[in-house]
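Note that one protein chain of the assembly has been removed; the remaining protein chains are unaltered in position.
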Amino acid sequence: MVEVPATQSRGPSASEPGLHSAPDPGARATGLWSRLRDSDVLYSFSRSPITITAAIVTALFILCAIFAPVVAPHNPFDMATIDLMDSSMPPAWMEGGDSRFLLGTDDQGRGILSTIIFGSRISLLIGFASVVLATVLGVGLGLLSGFVGGVVDAFIMRVAEIQLSFPVILTALLIDGVLRGVLQVEKSGELAYWILILSIGISNWVQFARTVRGSTMVERSKEYVQAAQVIGIRSSMIVLRHILPNVMGPVLVIATIQLAVAVLSEATLSFLGVGMPPTEPSLGTLIQIGNDYLFSGEWWMVIFPGSALAILVLAVNLLGDWLRDALNPRLR
Amino acid sequence: MPEAVENKPAENVKTVMQVKGLARYFDVSPPLLNRILERLPKQILKAVDGIDFEITKGETFSLVGESGCGKSTVARLIVGLYRPSAGSIEFEGRDISGLSRAEMAPMRRRLQMIFQDPYASLNPRWRVRDIVAEPLRAFGLETTSSGIERRVGELLSYVKLAAADGEKYPHEFSGGQRQRISIARALASKPDFLVCDEPTSALDVSVQAQILNLMKDLQREFGLTYLFISHNLAVVSHVSDRVGVMYLGRLVEVAPASTLFRAPRHPYTRMLLDTIPDLSMSGRDRMPVSGEVPNPITPPSGCTFHPRCPFANDRCKREIPLPIETPHGSRVTCHGVEEGRVPEGPVIPNR
Partner (left out) sequence: MVNPLLEVKNLRVEFPTRRGVLTAVDDVSLHINPGEVLGVVGESGAGKSMTGAAIIGLLEPPGQIAAGEILLEGRRIDNLPYEQMRRIRGREIGAIFQDPLTSLNPLYSVGQQLIETIQTHTEMTYAQARNRAVELLSEVGIPAPERRIDSYPHQFSGGMRQRVVIALALCVNPKLIIADEPTTALDVSIQAQIIALLKRLCREHGTAVMLVTHDMGVIAEAADRVAVMYSGRIAEIGPVRQVVQQPKHPYTVGLMGSIPIIDQGDERLTQIDGAMPRLTEIPSGCAFNPRCTQTIERCFTERPNLVQVGQSSVSCWHHDREKTDA
């Protein structure tokens, strides 16, 4: 019988060296694995052909991205292999096509298939990195907000709400612009990776923070947290060792869905010309380049990268949806 | 805490826990902005409103009452999960209510707690051995991994579980087994004093018997002192040496268990006793119990029990009663008992 909702935080008190226990590194990994097995996740996976297809497609994209130099027929960044004479060739099966370039070439003579493979590599790299950044930021702030509560919680959540009232892409554009202004790198593409990762990552933390805050508030009122407090475990250790492992389920789901969002955001930014430069094209950059040639009849320059992007985002989204259902005990 | 068998010292009656004027208020007001916009006053919930009791070494002292009476808050105040708004908690003569974190550490080792819900009190992501070992590591009682392993096995055997169970996760156990794990964790730091917050209310009755018997055995073996919190009077009568009855944040009666259950004095105690279903099926008529527990945010004036009390008069509505000692060794907070308005004698006929 808990008579009073335990929302009052026993604020952080003086540090107390040597009074907390060392974490057991093996516990969480095996724990997650045995829970995965128990929660019928693998079973529901094996029963869903759409999910299996989505997983295969995603895996193909990731493998191609990792082994791009091996997989791709050409290296589109190697100036020595590029011949301007090959520019704007249609796909191989069309008249004027060349068997060397299955999906045709772009305006600079780079094979579309190769640029797509290398472009996915860049897109996925930025996607993953920005999701990692958003997860770290969001989970950290969410834990802080949910566990400490009070003014800290109110402040973080108001910031989150303000950011949420702008479209994600607008926030990303804003951060992108500010970073470019501060770093003075309009002309160089060197920092483009970092700028994109930062701007997409920062604009997507809110989702994580809100979810983690909610789960944290539920977990922190549970008796196992009080049991740790009775032993005198420091709040920071309670958050990291007790609460964090218990709020990671939903985070995994959001991270998967946010990967699709991040890849799309990157494509949008690149399409708008504030992303990756044409010398290092991501999928978005390719679509932007191709877009200029759409009306002159060279449709393959935009259709193929566009389809690749659509398929990738769809596959990742389907995976995320399945994961959300599979990890939700109420829907099972 | 001595490992060896220690019988309850009969002559050496020593007060281990002395609680004086203990109070805890919670601010349950709506958020500041809403309060200003809707012109609402600040709302204070007096969960515990000035209670006194003392617990003797080796005994089981129970707090009993309905939901909202503040008994769980008292439990949390004593183990330091809440800080008191007023009053003191003396553990072996030392006030522990205002101690700093560092000063509290050695006290925490000796004051442990068993929780109500065996499904929420064990971290689902931790192996049982890590759960039981957490206090060992936290208090630095065992430093080597072999020492921890040995001690965890020992603790699990105290609660009739196998050492091999340490490798499992909590969800692999039944409710009763989980409560055993919770007890093993509480015993890990060799405490002298255990606060048990409704330890069996989430369990089935046959499992409850196992846990109550186990707790009794452990108390005898390790010379433990229990503060036992429960709403179940039958369980309380079974485990307690002395009992305090709480109503809306105050203690209405404190008495030795035998006195309280044979000759209850406070009208609320008598009402509670009368609600216990009668398994002997004597077909006795029960005192009609009327009314419900009022909202603790806006408690009645004077004696908070007066709206439900068949013996209440004007004085009860005006004046907060003070505890008085009765010849039977109980302490009752009731104007009616003081004035002799409330009849004496047992409510429950002898069975």
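Per-chain residue numbering starts at 1, and chain names A and B are given in the order in which the chains are listed.
The working rule: contacts are C-beta pairs under 8 Å (C-beta built on N, C-alpha and C of every residue); 3 or more make two chains touch, one makes a residue touch a chain.
Predicted model, so just to flag it, every value in this text is computed and none were measured.
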| item | value |
| --- | --- |
| Chains still shown that are in contact with the chain withheld from the display | B |
| Candidates B:E66, B:E90, B:E149 or B:E338 - the one touching the absent chain | B:E66 |
| Which of B:R35, B:K216 or B:H328 contacts the chain that the document leaves out | B:K216 |
| Chain not shown: contacting residue from B:Q208, B:T225 or B:S330 | B:Q208 |
| Contact set of chain B toward the excluded chain (per top definition) | 66-67, 174-177, 204-210, 212-213, 216, 231-235, 237-238, 261-262, 271-281, 286, 289, 292-293, 348, 350-351 |
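Keep in mind that, in the parts below, only the chains that are shown with their structure count from here on.
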| item | value |
| --- | --- |
| Separation of chain A from chain B, taking each centre as the mean of its C-alpha atoms, in whole Å | 49 |
| Contact set on chain B toward chain A in their complex | 26, 28, 45, 47, 67-73, 76, 79-83, 100-102, 104-105, 108, 111-113, 115-117, 120-127, 130, 133-140, 169, 171, 182, 185, 189, 198, 201, 231 |
| Sites on chain A touched by chain B in the complex | 1-4, 8, 10, 13-14, 16, 18-22, 24, 27-28, 31-32, 34-35, 38, 222-224, 226-233, 242, 245-246 |
